[in-house]
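A protein chain is absent from this complex, but the other protein chains hold their places.
Right after this comes chain A.
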């Protein structure tokens, strides 16, 4: 009971209290109905217009017939333009309004397709749209052929202006960098390069060495006693490399049929094939573009290596040699590119204490 009364009073108060709101409401309703009326009118007028132009309304067949008629006449027009343009220069200026008419006809055709699309099968809509696109294109090309006009474009300006300078720049760039690089390489970092069939023993007893490079070695045995800041290994074939601890990182690229015994903070191996790596690494070694590479633990021995390993933070076996990340195999299952060397195949502890420093090349009896 009470509720009803409340409702009533609220309703009445609404009516009484808000004459302004009411007025607004009425105005809005009127606007809406006006809008509706005009919309209706528009649609009927449009319908009558289309009806007059298309007697068989909503018939796919007749639409297609009309469409292909229009298409044919447009094509004929376009052909005429081209012929005219080819024949005489004077006619060109007269063609212009005709061309504009043609393009207007094409957009009219496009509108018709759009209006009739609701009853046309999808295939017909697609094909007629495609036809329209082709017509448009040929009108464009007719414009270009018949009335060539200097178009404003950034590209033409840039290309006419910049091409030669770019070429020059490029050439300069290459020369500059070649020059710089050759100088840099000539200055070179310490290392062993371009050697074949050699046993090379290097003994670094004092301070930590800087970076050291092994490059372009073929069938060599290399023993490096000492500590290094960084080690770069590039293009080795059929080599055996034994090295003391590296404080920084080791980067190995393009090696085939090799054996490495290395200890380092980080080891990256790129493009290695058929090679064995005996490693002690503080972090996980990574491989990229490698195949048939195998991994085992570091087992090198010479006088003072224990202290050297300790100074480089590599005295503990971390077991990381067995957890390799393959950047070419980012999946949970084991990569097919690498495996762990089975224990009975491990090379024995390699003791190089007795090796004297030698750098001369002599044939290996293998």
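Points worth noting:
Just so we're on the same page, contacts are C-beta pairs under 8 Å (C-beta built on N, C-alpha and C of every residue); 3 or more make two chains touch, one makes a residue touch a chain; residues count from 1.
Keep this in mind: contacts and distances are computed from a predicted model.
This figure omits one chain of the complex; the name its UniProt record holds, of "Protein rogdi homolog", "small monomeric GTPase", "ADP-ribosylation factor-like protein 2" or "LSM2-LSM8 complex subunit LSM8", is "ADP-ribosylation factor-like protein 2". Of the listed positions A:103, A:127 or A:249, the one in contact with the omitted chain in the full complex is A:249.
Among A:230, A:279, A:309 or A:352, only A:230 touches the chain left out of the display.
Residue in contact with the omitted chain (choice from A:265, A:292 or A:315): A:265. If you put the missing chain back, the residues of chain A touching it would be 169, 172-173, 176-177, 180-181, 184-185, 188-190, 209-211, 213, 215, 229-230, 232, 234, 247-249, 251, 265-266, 268, 270, 282-284, 286, 288-289, 313, 325, 327-328, 330.
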